[in-house]
Structures are given as C-alpha cells and as structure tokens.
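In this view, the complex is presented without one of its protein chains, the others remaining in place.
Here is chain A:
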Amino acid sequence: MVKILPAYLYLYTQKLQINLILIMQRRSAIKNLTLAVGGLVSLPAWASRWTPDSIGKVSTSVVSEDNQMILAEIVETIIPETSTPGAKSLKVNQFIMRMVNDCYGEPVQSNFKKGLTLIDDLAKQSYGKAFTSCDALQKADVFNKMRKSDDTSAKQFTNMVKNLTIQGYMNSEYVLVNLLNYNMAPGFYHGCVPIGK
C-alpha cells in the first residue's frame, strides 16, 4: 500500500542506496552483503527523490509577494553572493517565510510585516528609492541603520531576519556539503585531534 505523506517526509532514495553500497564495500563477509541487500530490498515503495522545490510553494497569506522580494534582497545583503552562492540563490528567504508563517505567533508575524515596510520606507528616506532598487552598499547601509536604531521593533526585526538567514544558510545543501563536508553516513567521532590538520 502506498502511503500518502507530506512532501517533507519523502526520502532521498539515492542517498540511501549510496550509503548501503558503501557498507557493502566496507565489509568482506558475505552475510554483511546480504544484510545490505536486504536493506535495499525493503526500501519503502513511497520513497521518492527530494528536490529543493518539492518542499512546496511559500504561502503569501502573511507577507505579500512584493514584500517577499524585499526579504530576498535583505538575506542577500546579509550573506551576499561572492565566489560562492549567497543567501538569495540558496533560497534562504523561502526558509524564513516558512518559519514566519508556521513557527511564530501573530505578534512576531506582525512585527515581521512591519519591518519589511519599515526598511522600504527607510530606503526611500535615505536614497529616494525602493529598497529593492538600491545598490548593495545602500542596502547594507539601510539594514545597518535599522539594526542600530533605538526602535525596539526595528531591532527585533533585523535580529530575527539575521539569525534566520544564518540558520538557513548554514543548513543549506550547498554550505553543508561543499563548505562543511557534511556526510550523513558513515560518520565518525575523534575525541582529540590537533587543530588545522
């Protein structure tokens, strides 16, 4: 029977196979091979390959599409594209929207909406144009002004967006796999290794 499950519960089938093949390569005894093959045979029927977009479209119920564009520029301001991808192309803004929509209550959501309007107003005040039309230096200046302002709600907004940007960026596939050498299995633990080796 095929079970209907939310998209986020789907397995990354290929990774499972690779891991089990790794086990097979690492063991010589024939019974181990049987074990690994046994594992492959019993893969769930509903497993399907996950793609970055299969996580689902972000709801616009809390924040309009226009303001989500502002958010995309903010995360890029916090972690810009260099020789490696920045937060925007890693879709960190979508992660933040999922968190704001699903994991926070109304007061935080309102303050978040307010912050997006505020940053646009501040850009218009400072540079006479929308935040999204500012250049990178101008955007950074506007965001920093807001961070350092005395207004509690502006501060809360910038802190929250910055923290979520860092969380989303550090847990993105690109950063984990390419910059932090993430490997689910086989893992290891060494209690004491010299730094820089």
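Going forward, a contact is a pair of C-beta atoms (placed from the backbone, for glycine too) under 8 Å apart; a residue touches a chain by one contact, two chains touch by 3 or more; residues count from 1.
Everything that follows uses one rule, which is that contacts and distances are computed from a predicted model.
One chain of this complex is left out of the view, and of "Phosphate transport system permease protein PstA", "Choline dehydrogenase", "Aminomethyltransferase" or "Ion-translocating oxidoreductase complex subunit B", the protein name its UniProt record gives is "Choline dehydrogenase". Across A:F112, A:F143 or A:F157, the residue that sits in touch with the chain not pictured is A:F143.
In the full complex, chain A makes contact with the omitted chain through residues 5, 8-13, 15-16, 19-20, 23, 26-27, 29, 31-32, 35-36, 38-39, 42-44, 50, 55-56, 77-80, 82, 86, 95, 98-99, 102-105, 140, 143-144, 147, 162, 166-173, 175-176, 179-180, 182, 184-195.
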